[in-house]
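Every protein chain but one is kept in place in this view of the complex.
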Amino acid sequence: MRLYVDSSKCSGCNACRVACSLNLFGENNPKKAALVIEPHFPAPGVYRVRVCTQCGDCAKVCPTEAIKQDEQGAYFVNYADCNLCEACVPECPEEVMFVRAKLADTAWKCNLCGDCVAVCGTSALWIAEIEALAA
Amino acid sequence: MNGYAGRILRVNLTNGTFTKEPTPAALARDFIGGRGFGIYLLLKEVPQGADPLGPENKIFISSGPISGMLIPGGGKCDWTTKAPLTGGYASASMGGHFTAEMRYAGLDSIILEGVSPKPVTLFIDDDKIELRDASDLWGKNTFMVEKQFKDKLGEEYQIAVIGPGGENMVPYACVNHDYGRQAGRGGVGAVMGSKKLKAIVLHGTKSIPVADPAAYRKAGMALYKACKEADGLKQWTSYGTTQVVSWCDEVGALPTRNFSAGSFEGASTLSGPYMREHIVITDKGCFGCPCPCGKYSRMKKYNSNVEGPEYETIGLCGSNLGIADIESVAQANLLCDDLGIDTISAGNAIGWAMECYEKGIFTKKDTDGLDLKFGNVEAVFTMIEKIARREGLGALLSEGVKRASKKVGQGTEKFAIHVKGMEQSGYATHNATAMLLSYMTCDVGAHHNRAWAITYDLQVGRELVVPEKVARVIWLQNFRPMFDVLGGCRLQWVELNIDRDLYVPALEAITGIHRSWEDLEMVGARIWNLTRLYWARENEGFGRSWDLPPARFYEDAPKSGPTKGQITKFEDVNKLLDIYYEQRGWTSNGLPTPATIESLGLKAVFA
Partner (left out) sequence: MPATLRLSGPLRDFNGGKPELQVQPGRTIREVITDLGIVPETIAVVVVNEEQQTKDYIFQEGDVVLVLAIIGGG
């Protein structure tokens, strides 16, 4: 399973990012979210949303093996094992692997909790099997 | 303090100093946030008789406890000041992402005071606060300035900026944010211009503490669920406020040719579905909104983009000016935003001038050679530019229709469409008495968003003057502004009809304090009375005569459309006020009685 996005449906409201930070950290802080909305305004006037594809490239390079996979296939960060080395960050093809030491003592990424999907009013986000959509 | 960022930032522009004060618990308890903070601080801090454009006036920018939270529409920011347009109370509500960012920077409110000796930008990045030289930005339009900051600093930064309109202190200059959201009405942008503050640049990375995180998440999710399951979600998201264009035309509420009628022959090409099909390229939402009303449009004819036009701009810069081409309306919208003037007041001012021209009161000598007929798109574009620069006829129109018509005389006051000096927003009220009363008694002048009662008129009988209608207006005036107090948007309740009681557990989980809507409406009533007392404090002789509507609505019936020949009798105008004052506990001259002040617990505030 992974998170999918149709950026053309995004209105840039950021509810997903607040829900994300609330799930990951129990905090109300979209700067600690694991998905990114890039507004491109005033021209051409589009949003581009970047989400984790659960490709696992981050886990492969993690020297402390802090990034693990759960039963639904989602890679998540075990906060206690992260040493903030940032090795994972440049590996992420979607640039949604985060280390911001000022904000948190750990790296963070999408754990496929689904809260972003639940709050998205324009149905821009959804979770589905990886194979099903790749076919 | 749970639910609050915890600090109020005071910026003294005269000497370039900053102080951070803890947000007082008593202020949060009694006035909650947003507009509530605004009126309290305005009364306490701006001395009686202050010149709105002088160093004594201040701007109070306030978020509320649901701003920046997991609450649908928690993206509204209140800008309160003494209004240059009216000389009374101004409170403009700005959407977008600014109010959330303020809270992430640890601020509930920002107080701007004094006058900077040179143009500056207020730069806030968490605890780093600076005033930076903005001499190179002075004179530039809003979009270019916002783009410049975003390119340099990144998309996480939120910007509020004034254009030439604000710099030139046009009394209805606005503040622009997020390429299309404004603190629009009353002239907040002019006050910012008078302080030589070009822009505020904000970035914050802090979390907002809540009383009960688990309950907060649950209540927030329940609100989103209710919105997503609402019947109207798809319709409202497709068209936003433009949904009502056709309906207003059908019921005679669409401002047409300076409010001389309520129905426009070109309405079909201004409608929501027409606009969506022809110019909209994406939806653009404010912070946290599941039903984004913002429509982002591309105008091929002009090779330009704009957020909008919204219903109000379609009404005032479209039908009210006799323009049926949606691309041209969108371009007028863009010009106003980019130059930093309010589309509602600008559309009114130009509509009034067009009527003066068509009646022969203005000739080409007065209009700088422009053929200022209704429907002349190029003339409208030119006038918008001239208003923002205060050149030629634009200098007169920039004063607003009250002052402009007083200068010109010759009966033009009769078709200057304003209350208390603020131009009327987009609902023609020839025969809709509750909506008329709503405009007459609105706390900033003729604005619709406090009490929107026109469907109530239609349901119970539009010309009826009965206590139930007045009670409905008062209830709406106490209730609807509470969304602006809480720092959020009312449209989820308005459009999607979600149960307002869903907000109660959310607010409790955030702040740790249980407040029922009954309690919140009481706060609304207190704020309403304070704004009234503020008007009276600042304007000698303030009272009943200030609440009279534009003469057009009781003297000059439309000659076409569904309200053809219909008008509100002047005796009914007075009857509306009699009932309203009585129900409010005000004197027959429209001032809160000592008993009312006492019963609302306002003696300590308004001493």
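Note that the chains are named A and B in the order they appear, and that numbering of residues resets to 1 at the start of each chain.
Rule of thumb we're sticking to: a residue touches a chain if its C-beta (ideal position, glycine included) is under 8 Å from a C-beta of that chain, and two chains touch if they have at least 3 such contacts.
Quick caveat, the model's predicted, so the values are computed rather than measured.
When the whole complex is considered, the residue among B:P24, B:P273 or B:G543 that touches the unshown chain is B:P273. Which of B:T17, B:S268, B:T363 or B:Q459 touches the hidden chain is settled by the complete complex: it is B:Q459. Within the complete assembly, B:V244 is the residue of B:I8, B:V175 or B:V244 that touches the hidden chain. In the complete assembly, the contact with the undisplayed chain comes from B:E495, out of B:D78, B:E495, B:E521 or B:E538. Residue B:N449 is the one among B:N449, B:N478, B:T511 or B:T568 that touches the chain missing from this view.
Against the chain not displayed here, chain B makes contact via residues 230-232, 234-235, 241, 243-244, 247, 250-251, 273, 311, 448-449, 451-456, 458-459, 476, 480, 490, 493-497.
The definition used in the following text is that only the chains that are shown with their structure count from here on.
Remark: chain A and chain B have CA centroids separated by 36 Å (rounded to whole angstrom). Those residues of chain A that touch chain B in the shared complex are 8-9, 11-15, 18-19, 21-22, 25-32, 38-39, 41-47, 100, 102-103, 115, 118-122. Interface residues of chain B, counted against chain A in their complex, comprise 68-70, 72, 75, 97, 100, 104, 143, 147, 155-156, 178-179, 204-208, 210, 213, 216-217, 220-221, 224-225, 227-228, 233, 237, 281-292, 294, 296, 298, 305-306.
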